Every structure is written in structure tokens, then in C-alpha cells.
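Quick one: structure below, then a few questions.
Heads up, one of the protein chains got dropped from this complex, but the rest are sitting where they should.
On to chain A.
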Amino acid sequence: MESTTAPVKPQFSEAAKAEIARLLTHYPDDRKKSALLPLLHIAQAEFGGWVSPEVQDLVAETLGLKPIEVYEVSSFYTMFNLKPVGKHVLEICRTGPCMLRGSDELTANLERITGAKVGETSPDGLFTLKEVECLAACGTAPIVQVREKYYEQLDSPEAVDAMLNELRNMVHRPLLPWEQTGLQHTQQ
């Protein structure tokens, strides 16, 4: 069935626009492209944990880049999700030091509990499982990253349950510093 209305073009929130303006002051005027990775992080936080082609086009437009300059970068770096994801993306470290402390078992347990295999989203849409390489927390292995938070020493069922329960009970993701600033401005 053909859609009768044009898809709504994504737009950055006012808080994100303010943050982008701040970030752009960090680089020379003729080097705006430097802000590409920071902007992709903002976009991924703003638009549901992934960057659709439309969102990437918005990033390109914001920085005055050709869309391909954004696509070739978003596909190079592992943090940017190019497909829709669940509410929480569990990024499980699978590298040597974590493996020595039980990341294989952790991954198997998370697959069993969530009902999603690595690379998939659980049927309830809550969790996407993603394996990643070394997160620089080998001393507290095994670990999982969810957005900006590290869950460390997940070597017991209790620790895994505590993480999953915290995420299940989370209504909205935690606000980022620039969103809080934005909120204060709105409230004033």
C-alpha cells in the first residue's frame, strides 16, 4: 500500500541543537566535519538508539556534508546501529580478558533469559544483544555496556538479574547532561 503522506523528516530537538552549536565551537570554522562522530552519538541518542538513513541525512545537512561522507563513517565505527534496535542494547564484551572470566557463559545466559540470540532483539522488544570487543574494563570482567553505563563483574546470576531488572524498570533512558540543561531552560 502506498503511503499518501510524505515521511516526516527527522529534526533535532532544541536541546540537541544547542549542544551541536556548542560542539561546533571546538573545531576550526572550515573543519566542521570534525564534529561528525559527536553528532552521530547525539543523533543515536535522540532517535531511538539507531541512525536511519534519514537521520544520517539530517546529520549530513547539519554539517554541510554529502550524505556519503556520513554513511562511510557510520558504517566504519561499531557503535552506530544501522538497524532498529530494542529499548536497551546490551553490548557484551567478548574479548580475551572477559572470556577468561566467563563472558561465554554470560552471553549464553543472556540469550536464554532474554530469548534473543546475539544480533537479535527479544520478542518483547526490550533487549537487543550485541557482542563487542574489549571495553577497557578487564579488571572487573565480565562486563556489559548499555548506552553510557558499564555493568561490571557480571559473574553471578544475581548480578545479571540486578542489571536486567534495573533496565526492565527503566521507563525512560537516563537524560544526558545537555538534555538536562535543555530541560532547565524550558522550565525557566
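The rule is short, and it goes like this: a contact is a pair of C-beta atoms (placed from the backbone, for glycine too) under 8 Å apart; a residue touches a chain by one contact, two chains touch by 3 or more; residues count from 1.
Going forward, contacts and distances are computed from a predicted model.
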Quiz item: UniProt names the one chain left off this complex as which of "L-arabinose transport system permease protein AraQ", "Probable septum site-determining protein MinC", "ABC transporter ATP-binding protein" or "NADH-quinone oxidoreductase subunit F"?
Solution: "NADH-quinone oxidoreductase subunit F"
Exercise. Identify the residue among A:53, A:96 or A:123 that touches the chain left out of the display.
Key: A:96
Quiz prompt | Option touching the unshown chain, where A:80, A:127 or A:151 are the choices | solution = A:80
Self-check item: Contacts of chain A with the absent chain, listed as residue ranges
Solution: 26, 28, 31, 33-38, 40-41, 63, 69, 72-74, 76-80, 94-97, 99-101, 104, 132-141, 145, 148-150, 177
